[in-house]
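All protein chains of the complex are present and in place, except for one that has been dropped.
Chains: A, B, C and D, in written order; residue numbering restarts at 1 for each.
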Amino acid sequence: MDFSLTIWILILPLATFLITGLLGNKFPKKISGILGTLSIGVAALLALNIAYNYFFISGKIDEVYQTITPLKYSWLSFSPTLSIDMGIILDPISVMMLVVVTFVSFMVHLYSFSYMKDEPRYHIFFSFLSLFSFSMLGLVVASNIFQMYIFWELVGVSSFLLIGFYYDKPSAVAASKKAFIVTRFADLGFLIGILLLSFYSESLDFQTIIERLSSPDSSFLHSATAASFIGASAMTWALCLIFIGGAGKSAMFPLHIWLPDAMEGPTPVSALIHAATMVVAGVFLVARLFPLYHLIPTAQHLVMYVGAFSALFAAVIACTQTDIKRILAFSTMSQIGYMMFALGVSGYGGEEGLGYTASMFHLFTHAMFKALLFLGAGAVIHHVHSNELSAMGGMRKQMPVTNILFLLACLAISGVPPLSGFFSKEEILTAAFNGNKMIYGVGILTAGLTAFYMFRLYYSIFWNKPQEHHANGHHKEADASMLIALGVLGIGTVAAGFIPFTNYITSDGELFESEFHLNLAMIAVAAGLLGIAIATAFYLKKNSRSDKFAAATGGLLRYARNKFYIDEIYLFVTKKIIFNLLSAPAAWIDKNIVDRTMVLSGEVTSMVSDEIKTMQSGKVYDYVIYFFLGVIALSVLAVFY
Amino acid sequence: MEISLHHYLFVSTALFFIGVYGFFTRRNMISMLIAIELILNSVNINFIAFNNFLFPQKLEGLFFTLFIITIAAAEAAVAIAIIISVYRRFKSINAENIDSMKF
Amino acid sequence: MEVSSFFFYFFSALMLTFGVLTVTTKQLFRSAIYLLFTLINIAALYFMLNFEFIAAVQVVVYVGGIVVLILFSLFLTQQAGVHMTRPSLQQVLSASSISLAGFGFVWWLIVNADFHAMPGEISPSNYQVAQVGRQMLSFGRDGYILPFEAVSILLLAALVGCVAIAYKQPKSEL
Amino acid sequence: MNLNILLVIPLLTLAALFAVQDAVKVRWISFAGMTVQLVASIVLLFAYLAERNAGITSQLLFESSTLWYDSWNIQYHIGVDGIAIAMILLTSVVMVSGILISWNIQTRVKEFYILLILLGLGAYGFFIANDLFTMFLFFELAVIPKYLLIAIWGSGKKEFNAMKLVLILMFGSSLVLAGVLGTSYEAGVMSGKPSWDMIAIGAMNIPFHAQQILFPMLFVGFAVLSAMFPFHTWAPDGHSSAPTAGSMFLAGISMKLGGYGCLRVATYLFPEAARFYSPYIVALATIGIFYGAFVTLRQKDIKMMNAYSSVSHCGFVLLGIGMLTQTAMTGAVLQMVSHGVMTALFFGVIGMVYERTHTRMSNELGGLLKVMPFIGTCFLLAGLTSLGLPGLSGFVAEMTVFVGAWQVNELFYRTATVLACMSIVVTAVYILRASGFSMMGPVKNPEYSALPDATWNEKLAAAILIIPIVLIGSAPFWLSDMINSSMANWMTKLLTLAH
Partner (left out) sequence: MNVIELISVFAPETILSAMLVILLLVKIFGENVSRNVLLMIISFFFLVTAVVTLMLLPQGSLFGGMFVTGSFIGIEKAILLLATFIISLLAFEWLSNYKNYLEFYMLLICILIGMFIMISAGHFLSFYLGLEMATIPLAALAAFDVEKPKSGEAGMKLILSSAFSSGILLMGISFMYGTCGSLYFDEVRTMFTGNTLQIAGFAFLVAGFAFKISVVPFHFWTADVYEGSPIAVTAFLSVVSKGAAVFIFLGALYKVFGTISGTWIYLLAILAVATMIIGNLFAIRQDNIKRFLAFSSITQAGYILIGIVSGTMQGSASVVYFILVYLFSNLAAFTVVAVISDKTGKESITDYNGLYKTNPKLSMVMMLALFSLAGIPPTAGFFGKWFLLASGMSTGMMALILIASLNLVVSLYYYLRVVKAMFVDENDKPIAYIQSSSPAKLSLIVCSAAIVLTGFFSFIYQYIYSFSFGIQ
């Protein structure tokens, strides 16, 4: 198989973006939708084909998956050694990501086809979706760390454009700005990390970097670890900084604040970008550089602790939120935390690298069920025209198909066997158990909380209240295309768990069989079931138990409901410190000191001119006196010089 | 004591600065003109003295003096014409009052 | 003291005294008259140096020409009896200090200068005038035909200029 | 190809403009003339690439040299390399666009276009000149007409700001003058005859103590044009008062004259001194970048905002030059081109907005994207270029500067680079704030909801600028390689000096 065909997976969405973006208003708007959906559909097929070829036919040599670089063009060369090459790299994780991205994107396109049908800027929406797909695909196949950075920024901007799609809504504009700026800030870390890495490895190519910096006796690694700044080696700095970039994109604490607000975007966008694909880019990045992280414990620990803390932190907040999409957003953050700490606890090579596999596995399954959850929630929102839980309830009759699929997804995320989430989460917890017991504890706790808030959500939407809300009562199920998308994702949710991931994706390409640890699985499932049970008790029927519980926990809940005031802290820093303490004085100085000096030099000149005007008194004898003094001065100078 | 060149030079220099002093303190234009005549005469003494004491074989000093006197006459004539013209406009020949252009 | 020395001191003292009076007297008319005396004393000095020709010119042109011109202009501008304002003390002090400083400086220069005399015969005065006339019209080295002609043009110009400026035109002509 | 054509076309255009009176004819003649010039520039690019591909490696191509003042050894020496070609292309693009943008000027149309083309003429001459005399002649030619352009067709405190601008720029130019004269003198000391030819002087080894005096004069003199801190204050006020095309020229071309001069004159002629002063340059550039960015954050007037952001962005040019690595200096040139086009687009769009709404206060505007989708999109595009979005030209330039700067392994330079990198976050903040306030959100002023979108000339003007932005952004190699190889050619002496 000629893997260079992969380029078409990128070209198709790019072409769609350009065509629908530039010419979309020239033809009927449906065409844009059809074009977009078709092209990403073809891309998805292509991606599946490539995955099939890679995993099952030509990707393996001696039972090790090879890294293939079918295409590589020099795009911008900085110096003989450093250049940005636009290329495609195929290895297990990128091929898997190709499938995930094209597949979910295809589903979202399909869903949006009818979901967005009343939108006047329909073609723009599809154009942006295609742009995003292109960028995300470019990101996952990037062969060059700078190429990844480029597409990293491009997904950022597509995310910005899509969050701000309803740009006449001030909240959407604010949210899009926030998302862009926070991730941009994180990207700064990424950029400096790249600069550091490239300086010491003298390359920007992923494979070369990893090759040069991971072999223990390489002189590159030696110089990178020898150079140090504030107590840490250059290598540590580089990896930590790159992780900051990943954490920003993946909404890890404390850079997560943009994610809940990003829910201002249209729901399909949330499903695609802020659940399934873009937000896992950080995980992907760490996985891509895993051979390096693995070498530097400090960096890997950072990944682990940040991941674990974010998982728990987000889960706690998710329990208290009332906006359906925000709950899902925090849930996403929590699940990505899982993936992160899985990488953090993972070893390298063989079974040691279980965490790595588990992380990728969870990424895969999460994409399915989280997309399903979002799209389902979208269907509900479409129906009730509100995001608030209080506006919903008892909708199981009105939307039976959605109800079932949503339940399926909730079970999957809660880790109930035999749905996909169970398998991936089980692997993560096993890895954590082997790696770090404390993290394992956090994982279990989070699993319980996850189950609790998911079912709180589920019950609040579909049960809780009697069906009085929408008096007209008749079925108001979503359109066909939406249902198809939901259904396909539902199948994915159920089936994805059965893929033996360790046979395909491992930290070093060598395959192994994972063992199933019944004891550990039991504990995890138990935690999940406990959570479901509590949720059932609190929210199946409308009752006051939850309020009593809330009263019992006191202030903690209030903190959680306010997202622990992280937003306020950010606001304080930006408004009070950046604006008032840096920007305002800078502007003042510029106007009153720097510019004033310039103007003053002119004013002084004219002042001096005014002062000395009396020399020219108009009286001829004065002139002669000056003349005479001049003569004397001149001759004294001449004589004594 | 033999009267030497320096005696004459002292006298001429003194006269020169008397003229300068006059020019500085006088406000009347004719009076300023008179001061200038003093200055020119001091120069003349210089030339004649030099010619006499140092370079007697040629008459350069003499000729220079001769022309200075002539030019002084022309200058005085024009200056007086101008002063009269000014007097017609300003009704004054006091240089203090004639400062319509300044700064 | 030799006679010539005595006369030198005598005329010099007179000249300087009259010079000082010229620039300090309050009456403009007197000032002109003092100038006259000063100029005559200078002519006397020229005589002493055997430059009788210059002394004569001095008397004729200066005393007979310029001073008279000045006197006429005094009458024309009705300044004859006018008492000039006395310069303020500040003016006097500053002007005299500047002048004295200048004098000091120039005298210092003269004293420190080394004059190299080129000795030669002082021409007899009767011969002198003839030589002056010959040199005045000579084209060669040490001939002064050019200045002589030029000064004639200058005098013509001064004449024209004076007429143009000072000639009081009847209103109708303007 | 004879480079004189680049001067002849504007001169002919000027002559034609003098001959006609009718405003319509004036516009079309200017447009036609500058379009021909643009075509000529593009032809020049291809001719250049062809020559280089044919293996000609001399420093300059299409050289021609005529002895002008032989007693002074002043020559009319012209020639181009990759850097000059890039700047010429930039100038052509901005000129055409500027002429289109100014289509609606009603008062003194003829004079306006004459001045604009005169400015362009100065820029072209400056970029092709290789003799210091010729170069300076054109350099000043590209400064003075700005005064009239701003003072007559400007807005706000136009007379004062125009005067301030011209005087500060002339201050720079006077330093350059003294520096150039000193340079030729030193060259005369070296070779016995005053020399003005840059290549000839570059080949001499001017003693270090002379370089130490001359370099700052030349560098600061040129850098004033490039809005180096603390001589940048002409920029915001000047821009805010200038007419749209004036701002476009000022920020798009004129500021680049400074950067080009710093690079090609100061740094090229005095490499040892450049090395010596490098920390100071870097420090000032970094202050400019960072401080400029923070000051920009406070601006409510979008034109002021863009003007200050130009200060910040031009800091990258100086930073790149100050780092003295080949990559960083290539990045500096890329940044000149990129910023030139981007800022011209930005000013152009701001001009369009102002023409319609008569305000530039971002808090008074709002929702314009809905009313004027084309203008709004261009605004966003310019903003995204400004904040360094990949795929658009700004990214390429900034990254080249950063990578080049990072090659200097010293804490001071590293810190400067990191601070410069940080400024791109601040850039994102102010760009997004401005576009959020003015373009997005609900339409604040009901009067605005009926405003017309861009007219044909404005669309064409924007398109002419957007094409290079995208072209450089998505396929930077042609430009970058051209500049990089020329840079290697020019900076051989500099690059042999150890950092």
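To be clear about the criterion, a residue touches a chain if its C-beta (ideal position, glycine included) is under 8 Å from a C-beta of that chain, and two chains touch if they have at least 3 such contacts.
Computed from a predicted structure; not experimentally measured.
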{"item": "Touching partners, among the displayed chains, of the absent chain", "value": "A, B, C, D"}
{"item": "Among D:Phe62, D:Phe138 or D:Trp490, the residue in touch with the chain that has been omitted", "value": "D:Phe138"}
{"item": "Which of D:Ala47, D:Met170 or D:Met361 contacts the chain that the document leaves out", "value": "D:Met170"}
{"item": "Absent-chain interface as seen on chain D, which is shown", "value": "68-72, 74, 133, 136-138, 140-141, 144, 147-148, 151-152, 159, 163, 166-167, 170-171, 174-175, 177-178, 181-182, 184-185, 188, 194, 213, 217"}
{"item": "Contacts of chain B with the absent chain, listed as residue ranges", "value": "16, 19, 23, 29, 32-33, 36, 39-40, 42-43, 46-47, 50-51, 54-55, 58, 60-61, 63-64, 67-68, 71, 74-75, 78-79, 81-83, 85-86, 88-90, 95, 98-103"}
{"item": "In chain A, positions touching the absent partner", "value": "602, 605-606, 608-610, 612-613, 615-616, 618, 620, 622-624, 626-631, 633-635, 637-639, 641"}
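In this text, only the chains that are shown with their structure count from here on.
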{"item": "Centre-to-centre distance between chain C and chain A (centres being mean Cα positions), rounded to whole Å", "value": "102"}
{"item": "Inter-chain centre distance, chain C versus chain D - centres from mean C-alpha coordinates, in Å", "value": "70"}
{"item": "Numbers and ranges of chain B residues touching at least 2 other chains", "value": "20, 24, 26-27"}
{"item": "Touching two or more other chains - residue numbers and ranges from chain D", "value": "none"}
{"item": "Contact set on chain C toward chain B in their complex", "value": "1-2, 4-5, 8, 12, 15-16, 19-20, 22-24, 28, 31-32, 35, 38-39, 42, 45-46, 49-51, 53-54, 57-58, 61-62, 65-66, 69-70, 72-74, 76-77, 79, 84-85, 87, 91-92, 94-96, 98-100, 102-103, 106-107, 110-111, 115-123, 128, 131-132, 135-136, 142, 144, 147, 151, 154-155, 158-159, 161-162, 165-166, 168"}
{"item": "Touch list for chain B against partner chain C, complex", "value": "1-3, 5-11, 13-22, 24-28, 30-31, 33-35, 37-38, 41, 44-45, 48-49, 51-60, 62-63, 65-67, 69-78, 80-85, 87-88, 93"}
{"item": "In the complex with chain A, residue positions of chain D that touch it", "value": "164, 167-168, 229-234, 237, 291, 294-295, 297-299, 326-327, 330, 367, 369-370, 384, 387-391, 395-396, 399-400, 402-404, 406-407, 409, 411, 417-418, 421-422, 424-425, 428-429, 432-433, 436, 439-443, 475-477, 480-481, 484"}
